[in-house]
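Dropping a structure here in structure tokens format, bear with me for questions.
A single protein chain has been omitted; all remaining protein chains appear in their positions.
Then we have chain A:
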Amino acid sequence: MESIAEKKSYQVNDRGYYGTFGGAFIPEMLYPNVEELRENYLQIIADPSFQKEFNDLLRDYVGRPTPLYPAHRLSEKYKTNIFLKREDLCHTGAHKVNNTIGQILMAQRLGKKRIVAETGAGQHGVATATVCALMNLECIVYMGELDIERQAPNVARMKMLGAEVRPATCGSRTLKDATNEAMRHWINNPVDTHYIIGSVVGPHPYPDMVARFQSVISQEIRLQLNAHIGRETPDYVIACVGGGSNAAGAFYHFLDDEHVKLVAVEAAGLGLTSGHSAATVALGKPGVLHGSRTILMQTEDGQVTEPFSISAGLDYPGIGPQHAWLAASGRGTFLSATDDEAVQAAFELTRLEGIIPALESSHALAVLGRLGASENETVVLNLSGRGDKDMGTYMKYID
């Protein structure tokens, strides 16, 4: 007998998959580490002492809850009701710290003595170095040699926080190579080291674990929106995606509310057809990258291609497996914004609301005019980070 149509799930299943995406495509050398995490992470997260320590730190150290700000002038401009979730006000300047707080507590409970991480723009590296300083754990951050040159202030912050920044000198010398190096470091140091991945990517259980730590974003949005407009669900949630951790957190508690449109915005770089882009869903194909089956930008021969974006945080050739599934299943709408559109949107927000956004978040802002949201509808936009780190880029546009 045919069963009634099964309710589609957008969360990870017990085998570590989102639809056909996810899994743990890792060499045997990483299997025990990842397996140890998989066997323990749910239990550790559910433990009341973990929950208390995590929530206390998010409140007292990170500064949560972050405001849900009704952006009146921006709303007026786009003739709809826009709320900004102010992750830019988190300690260290972006949502990244929600995840590193969760993972450092996880690492402590697993008895790890040392932390390794990868970073692109340096935001995740800074957030990792920050929690390592807080918890007095040794911290090694791999960063592409090219990114080290481009992001000097964040390199300095990491060093001041006590982290060792190691250059990834192979391949394209950017985020994907830093990720490879961090994985190799973990292979070489399997027992005492925890790898803090910065996004909802990597082998299961990382995408699910990181999404859970970031889900505080949508948990707060529901409560705050209710206080503002008397209901918990907006019509749209918008977020930028590189690997997709801020989007995963902003979407998390809305996944099963099918009337809430989930809009993910990728970096189109110089344009989708320019050959210089990071719009993975628009340009990629299914395959395996950094331990999971997902969508990635690649050549016909299956070599991973080098992405391009003005925003180092979106400059990644893959996307988290949950996002790949949201795209493939149609639950999520994937748009893209070019470098120029993002910069323009950054200036617009700055002048209308007095908020300088990160280049990453500016990609989400850039599609506001394309949503078709009516004046009766409500839009929540996750403002994932602040623009201090991007002033060098913005200043070039002022002249």
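Convention: contacts are C-beta pairs under 8 Å (C-beta built on N, C-alpha and C of every residue); 3 or more make two chains touch, one makes a residue touch a chain; residues count from 1.
What we mean here is this: contacts and distances are computed from a predicted model.
The chain not displayed here is annotated in its UniProt record as "Tryptophan synthase alpha chain", chosen from "Autoinducer 2 import system permease protein LsrD", "Biopolymer transporter ExbD", "NADH-quinone oxidoreductase subunit J" or "Tryptophan synthase alpha chain".
Residue A:V304 is the one among A:V304, A:A337, A:A358 or A:A373 that touches the chain missing from this view.
Looking at A:M29, A:A152 or A:L223, the residue that reaches the missing chain in the full complex is A:M29. Interface note: of A:R166, A:R184 or A:H276, the residue touching the hidden chain in the full complex is A:R184.
Of the residues in chain A, those that touch the hidden partner chain are 15, 23-29, 31-33, 170-171, 176-177, 180, 183-184, 187-191, 285-291, 296, 298, 300-304.
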